[in-house]
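Okay, structure first, notes after.
Removed: one protein chain of the complex. Kept in place: all other protein chains.
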Amino acid sequence: MFCFLVAFAAVFWVFVRRTAQGLPSPIRRIGGLDALDEAVGRCTEMGRPVHYTFGIGEMDGNVLASFDVLSYVSGQCARMDTDIIVTNALGEVQMMTEEIVRAAYVNAGKADSYQPDNVRFISNVQTAYMSAILGIFQRERPGANLMLGPFFAESMMLSEAGQQIGAIQIGGTGRTIQIPFFVAACDYTLIGDELFVAGAYIGRKPLQMGAIYAQDFGKWLSLVLMAVGSVLATMGINSVVTLLKK
Amino acid sequence: MDDFLTRMQNIDRRIIYTVVFIVLAVPMFKPMGLPLKITRETKASYDAIEALPEGALVMFATANAPGTQAELEPQSIAVVKHLMRKNAKIVFNPVAAESPRYCDRYREMMAAAGFEEGVDFIQLPYQAGGETLYVAMGTDLKSAYVMIQPGQYELWDSIDGMQDFDLFVDCGGGETQRWAIGHIEAKYHIPHITLITAVILAVVQPYFTSRQFSGIVSGLNGAAEYEVLAGFPGLAASGMDAQSLGHLWVIFTIVLGNVAYFITKAGKAAKARGGGD
Amino acid sequence: MKFVRSSLPIYLGVVGGAVVLLAYFLTPKLLQDLSKWFGEWRMTLAAFALTLGAGNLLRIHANRIRLKRESFAFSYVLIFFLIGYIVLGTFWGRTHPLYSYIFDNAYQPLSATVFSINAFYISTACYRAFRARNLQAAVLLIAGVVVMLGKVGIGYAIWPGFATVTDWIMNVPNSAAMRGINMAAALGALGVSLRVILGLERGHLGGE
Partner (left out) sequence: MDLAVLGVWIAAFCTLAVYSFLYGDNPVFKFAEHAFVGLAAAHVAVMGIENMRNRAWEPFVAGQWWLLGALIGGVMLLTRWFPSVRWISRIPLGFMMGVAAGMAARRAIESEFWKQIISTAGMKLDTLDNVLYLVIVLCTLSYFLFAFNDRTRFGGAIKSVGVVGQYVMMIAFGASLGATIMARLSLVIARLDFLFRNWLHLLD
């Protein structure tokens, strides 16, 4: 396993280097990410704010990946003069998002339009968070509801509440159990890994593209290991499993 | 007619909600006594506790919160009662900010049954940190709880680390199960059973198949089954009828919506072909 | 100074992440100790951050009152309960009878009821989502309805096979698909984390 980690990191590094020198980079399309501009555009037309949330989960890979998207979306909002409301459940994520949204406004040359009160800490208590969002949806009527991060049971409630006010909704999480709820109530859903490649997909920076290649390498490796392993296991040879357990 | 069909496709949500209320309330007054099937996951949990030696050491980590109490509280009470019957020594460990209040109640329950605090059971203080806390417990239990002074609890002094435990019970509706097996089961291989909300059963079940969890009690059904197995008639069994009836109503609305949808679609297709009205 | 401002946070992240990750595989005592300390530090820092969050909430609602925003009167309610409960819990402790009384009779029912709204919302969401608009939606619908019927007695009365089919769907296609999604997501999480641990992620904290 450690060998895998080292190999993964090495592949990662090599691909980052190579994409920096300019490697052609085809990626398949991801509908949910293409829809981000549509969502912001719609809010601009309707004069409604965009709502962005990470859910109430711990600061993990989902949150780190979602930071990339937030950075992009808040930049778009700044350019289009559309408000973005970010609601947070974790103290440290609140601080990070303040930094990100502020930086996006500065980079867009709209430092003056940044409104600190729109990046809001609500509560890390799930139900208190939910009730506050229900209120915000009813009173501030966001035209788009972007939910990307480690979601728990709030996924169902937020997406249904957003549906009721007619917001265009994009949900995405690596927490597999919550994906069905997003599929049921959102216009677009980022399934699992699609969230993690979001940064690369939007930004197309060499570093992030490198990550996609390394992840694909990991997937190919596991595909082969599983296929070969179980065929061998059927023939009574357990060498792949023994090797992996080392 | 068309108007009616269109309306069946978009029933006002308030009507759906009202009927949900009614179908859930009625069976509470008029129970129907539908039969209960015991799943192997619940049975396995019961067996794991039944197999414990007298006076076994158990950690009961709980992330119970008001949002999950409808399902987790009946389960927890049944399991704690069962552990009490086995005279187990229990370390209650609230791992979410709202959980200490629940542990208070389990302690009161044990104290009322004649168990002695500090000797037979203790409650650890809540700490923020989530997964970090599980890592810390797996690394070095004692230093994860530096605030407990030596001599404060007899039971705590007799414990060196996670390896001393005979059973780890993890209760929660979120991520704690994965932390428990990732950072504690993976390292010490002590039996783990988990009490969960029914929603997350689909993700937790693979860990039962792979034997990382010895048992799963899931949802109100799981609680009712456990109550039946252990012979404590209780909270959960009474809610089962209401649950089934509410479920039928939801199925009914789905069928209605689809039938209306297809009739309208067929009608439109007929018109497109030039059929008369 | 520029280093401290923009690079130090990133390097500290590199050190923190690398130590925690490597301590999982390597055993030197120093590494293990450091990893343990870092974990403890993060827990304490998380506590600080939470308290700061309450401060943010206070500021926003104070601003609402100051600017007389829509329905600002309710911000007084929020601030009253926020400050009152903090004072009660900090100076008299969480074991004070009044603290527990409020927790049991207001906090807990509020929380449980808000959560139970999920039951209503899922019923309307399924009513809309489970409609065979296209082939994918049809697949979703069929799997959903079969499993729903497999879970209740009446399904068994219609056709005893529903329970068997439900078990099969849950154990084979559902479990296998979830495993595939999980594995891909785990690699994604690993990729995102490595970007931080290798110090390649400069976007979020490096700005001025």
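For clarity, chains are labelled A, B and C in written order, and residue numbers in each chain start from 1.
As a convention for this text, a contact is a pair of C-beta atoms (placed from the backbone, for glycine too) under 8 Å apart; a residue touches a chain by one contact, two chains touch by 3 or more.
Since the structure is predicted, the reported quantities are computational estimates derived from the model, not experimental observations.
Across A:Tyr52, A:Tyr188 or A:Tyr213, the residue that sits in touch with the chain not pictured is A:Tyr213.
Within the set C:Ala62, C:Ile86 or C:Ala157, the residue that contacts the chain not displayed is C:Ile86. One chain is missing from the display, and on chain C it is touched by residues 4-5, 8-21, 24, 37-55, 57, 71, 74-75, 77-86, 89-90, 94, 101-120, 122-123, 126, 129-130, 135-137, 139-148, 151-152, 166, 168-187, 189-190, 192-194, 196-197, 204-205. Residues of chain B that touch the chain left out of view are 14, 17, 20-21, 24-25, 28-29, 67, 69-71, 97-98, 125-128, 131-132, 135, 146-147, 178-179, 181-183, 186, 197-199, 201-202, 206, 210, 219-221, 238-239, 242-244, 246-247, 250. By the touch criterion stated above, the residues of chain A touching the omitted chain are 1, 4-5, 25-28, 58-61, 63-64, 92, 95-96, 99, 122-125, 127-128, 131-132, 134-135, 138-139, 156, 177, 179-181, 183-184, 191-194, 197, 212-213, 215-216, 218-220, 222-223, 225-231, 233-234, 238, 240-241, 244-245.
Definition applied: only the chains that are shown with their structure count from here on.
Of all chains, the one whose Cα centroid sits at the greatest distance from that of chain C is B. Comparing each chain's Cα centroid with the centroid of every protein Cα atom identifies chain C as the most central. Chain pairs A-B and B-C differ in how many C-beta pairs they share in contact, with the greater number at B-C.
Chain A and chain C have centres, each the mean of its CA atoms, that are 14 Å apart. Centre to centre, using the average C-alpha position, chain B and chain C are separated by 17 Å.
Residue positions of chain B touching 2 or more other chains: 13, 65-67, 98, 130, 202-203. In chain A, the positions touching at least two other chains are 60, 124-127, 153, 176. In the complex of the two chains, the chain C residues touching chain A come out as 21, 25, 45-46, 48-54, 56-57, 59-60, 63, 70-71, 110-112, 114-115, 117-118, 121-122, 124-126, 128-129, 140, 178, 181-185, 187-196, 198, 200-201, 203-205, 207-208. Chain A contributes residues 1-2, 5, 8-9, 12-13, 16, 60-62, 64-65, 67-68, 71, 88, 90-92, 94-96, 99-100, 102-103, 106-107, 117, 120-128, 130-131, 134, 139, 153, 156-157, 159-161, 163, 174, 176, 179, 181, 183-185, 191-193, 195-197, 199, 207-208, 211-212, 214-215, 218-219, 222 to its touches with chain C in the complex.
Interface residues of chain B facing chain C in the complex, by the touch rule stated above, are 9, 11, 13, 16-17, 20, 34-35, 65-70, 98, 100-101, 127-130, 132-133, 135-136, 139-140, 143-144, 202-203, 205-206, 209, 244, 246-251, 253-255, 257-258, 261-262.
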